[in-house]
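Right, I'll just put the structure down here and ask away after.
With one protein chain removed, the remaining protein chains of the complex are shown where they sit.
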Amino acid sequence: MKKKLSEMDYAEQGTVTGIEKDLQKRVAGMGIRVGKKLRMVTRQPIKGPVDVVVEGAETSLGLDMAGKIVVEVTK
Amino acid sequence: MKLSTGERWDLIDKISKETVTFGAYKHTLKDAIGELTVKPMTGIPVAIAIMYGFWSVFGSFAGFFTDGFFVRLFDAYWLPWLQEVFPGQGGWIYAIMVDAGGIESGEFVLSSNCLESFGVLTSGLFVAIGVVLPAIIIFYLMLALLEDIGYMPRLAVLLDTVLHRVGLHGYAIVPTILSLGCNVPGVTATRILETKKQRFIMMTLLAIFIPCGAQIGIMQDVVPDLMGWILLYLIIGYFVFGYILNKIVPGKAPEFLIDVPPYRRPLLSNIGKKVGGRVKGFFVVAIPFVLLGCAIVGVLYQLGVIRFLGDALAPVFVGWFGVPKETAGPLIAAFLRKDLAVAQLSAITMTPYQMITAVVLVSIYFPCVATFAMMLKEGWKELLGALAVLSVVVFTYGGLIHLIGILLGVA
Partner (left out) sequence: MKILLMGHPNVGKSVFFNRLTGANVTESNYPGTTVDYTKGWMKIEGEDVEIVDVPGTFSLDPKDKAEEVAVAMLHESRDAKVIAVIDASKIERGLYLAMEIIEEGYPIVIALNMRDVAEDKNIVIDADRLERILGIPVVSTVAIAGEGIKELVSRLKEAKPVNVDDIIANAANTSDTESAADAGGAA
């Protein structure tokens, strides 16, 4: 099932399938790119940032940014 | 030759496949703690507990050394001894270096403690070494622990939502916390923010509303009961004026994208080096300024400049801000060192609410000279902008605090 990263639930995992063009370069440095597995750690309340683990590295990103990343959720 | 982002990743994937094997990943205790401290349900209580712990340790450590040791040393031995052996009692050099004294029923009397004496060798040394030194040692020790354990990025995640309201984002907590030690590195740390707008807002808020460790240390010593009010006014100011600045400063306030490193066990050697380095910096840079500030204010008193300024500005001080006109002296000292200014305020007779207002004014009215220089280095346009905001803030906020006092019936 495809979901935006911003809509994923706690502890869900998946593979990145798409990142909007304008964001690709910015998140590249964090190791977030198409084909990478990620795990949702937590989301802060009131439109706060989401916290994900990609390849053992934890990254926190704003909700709008997370809305531009599409993930195929596996579990 | 340059590759596109996609080509580069393809190549890296290929290389990684050849050279790296990712074994089964075991979740460790560190990871578990890491996640608990970033999830809101558990993370927010932990953050509050850590901040509270920080505060209590700070207060009791600094209090222990200052009240338990330095106050006695300075007031019972150092001051009387200097008053005795320093030549020229009553003369102006004596007044500046040792004790300006006071006039009681027409007679010159010596001061009974180091806060009232205003001398370079008494007040100056006492403030610098007796009060501020223990405060910054414990502050920097705890700061170094927070830094090296890796807590700051997690605090940033938890506070992101709030800081967004003021045009910043969670990572603004790094310059903010560094500023609580000393505004100078705080100003430099604004470089980790993405846009000019964010850096400007951050730098302005730091310079106005964040008291440095030295200042907090002395406040804790001379006005411990009023601390809550003073800090509350400063925090409210930080958010209210941040909110306004966010609305009026043009530019973008991009979202937050940070790396959250794993927790690490702090290395004692590194903690020692950091605290040592910062304390050494205090001796080399800050102490001379405290002494110099003391001397300058002393000279200005002797020349009558401060009395003149106080009288000339009395309508502003008394009418608008609701503080005694003697506040003029400490405000001049505040340009050099805020800790010294607070110490001098404590020797002036006023009501508790006037004291709150006066200390808040000392905090917000002008960055100390070291911060000023660092802001200039980061860009004179930003500095001018920040000073413009500052003058507006001092008048409106200072007046407002007075008004609140009047409404509460305490001013």
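By letter and in written order, the chains are A and B; residue numbering begins at 1 in each of them.
The rule we apply is simple: contacts are C-beta pairs under 8 Å (C-beta built on N, C-alpha and C of every residue); 3 or more make two chains touch, one makes a residue touch a chain.
Note that the coordinates shown come from a computational prediction; the quantities given were computed from them, not determined experimentally.
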- Given the contact definition stated above, which residue among A:K2, A:K25 or A:K47 touches the chain not shown here? A:K25
- Of B:K252, B:K273 or B:K381, which residue touches the hidden chain? B:K273
- Query: In the full complex, which residues of chain B touch the absent chain?
  - Reply: 1-3, 8-9, 11-26, 28, 144, 147-150, 152-153, 171, 174, 188-194, 199, 257-259, 261-264, 266-267, 270, 273-274, 277
- In the whole complex, what residues of chain A lie against the chain that is missing from view? 25-26, 28-31, 55-57
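Methods note: only the chains that are shown with their structure count from here on.
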- Query: Just curious, how far off is chain B from chain A if you go by their C-alpha centres, in Å?
  - Reply: 37
- Item | Footprint of chain B on chain A - complex, ascending | 24-28, 30, 33, 35, 41-42, 44-49, 51, 55-65
- Interface with chain A, chain B side, in the complex: residues 5, 9, 13, 22, 25, 34-35, 38-40, 153, 156-158, 160-161, 169-170, 254-262
